[in-house]
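Note that this is a trimmed complex: some chains were dropped, and none of the rest were shifted.
Order as written gives the chain letters A and B; numbering starts at 1 within each chain.
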Amino acid sequence: MKSHRKELWFNIPTRRAFLNISPQVEECLKESEVKEGLLLCNAMHITASVFINDDESGLHQDYDEWLEKLAPHDPTSKYRHNRAGEDNGDAHLKRQIMGREVVVAVTNGKLDFGPWEQIFYGEFDGRRKKRVLVKIIGE
Amino acid sequence: MKSHRKELWFNIPTRRAFLNISPQVEECLKESEVKEGLLLCNAMHITASVFINDDESGLHQDYDEWLEKLAPHDPTSKYRHNRAGEDNGDAHLKRQIMGREVVVAVTNGKLDFGPWEQIFYGEFDGRRKKRVLVKIIGE
């Protein structure tokens, strides 16, 4: 069994954003030389997500507005988590909706994706360096 | 290490539905001859889900109403994603709540499930052919 590990670092200049990281994840897979197996890609921070959906900017705006409605940033005082001086209570909630991780099949050395599947990093508390982990196991 | 891959195809006649796919997934596992390992089952389309819950029709109606409340289909014009001629903006949101994939332990050649666990395909934009991927690795 082969295994491969890599961290991807991001520093998103805004509080919230969605970033297509499929090219970096594919690069990791290439480096791993795994042909058949499973690839895990997860946010290493608890105010960020890794998820799979469509690379369409209108949809990303829809996601952002919807998450703001389900778990608004303001007023920050409504979150108990913020009473110790944080202002990212909403980000911990948004991340649960969008998810921490994806597991992707590796087949013939490729990410085994349907026609529109792309991997995104979802940032909900940016403006600092944060990491995504890619771990691949197989043969 | 063994690996096995199979696509399951569905053509749901309605926009939305939940379909118990546990028998098909168990059949894939049997074909794989994997006794100990992990099984990934994911929607290959970004307006559908694979999730694990109870096979109870009342609950499925509850899910449907709840998802319609959290991410209503109408008015379709409220989703930026729909401005290019689509009408499935809501389906991309519903799928995030219900999830893209499940990972299931394989033990003694069986899906290692609790008493009520069943795998469902969740369709949020049906009336066309769509796919689920099953990938199994192990020994």
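Convention: a residue touches a chain if its C-beta (ideal position, glycine included) is under 8 Å from a C-beta of that chain, and two chains touch if they have at least 3 such contacts.
Quick caveat, the model's predicted, so the values are computed rather than measured.
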item	value
Complete complex - number of sequence copies, 2 represented	3
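We adopt the following convention: only the chains that are shown with their structure count from here on.
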item	value
Length of the line joining the C-alpha centres of chain A and chain B, rounded to whole Å	20
Chain A to chain B touching residues, read off their complex	1, 36-38, 51-54, 56, 58-59, 61-63, 66, 70, 97-99, 102-105, 107, 112-117, 137-139
For the chain B and chain A complex, residues of the former touching the latter	1, 3, 5, 38, 40, 42-46, 70-71, 79-84, 89, 92-93, 95-97, 99-101, 103, 131, 133, 135, 137
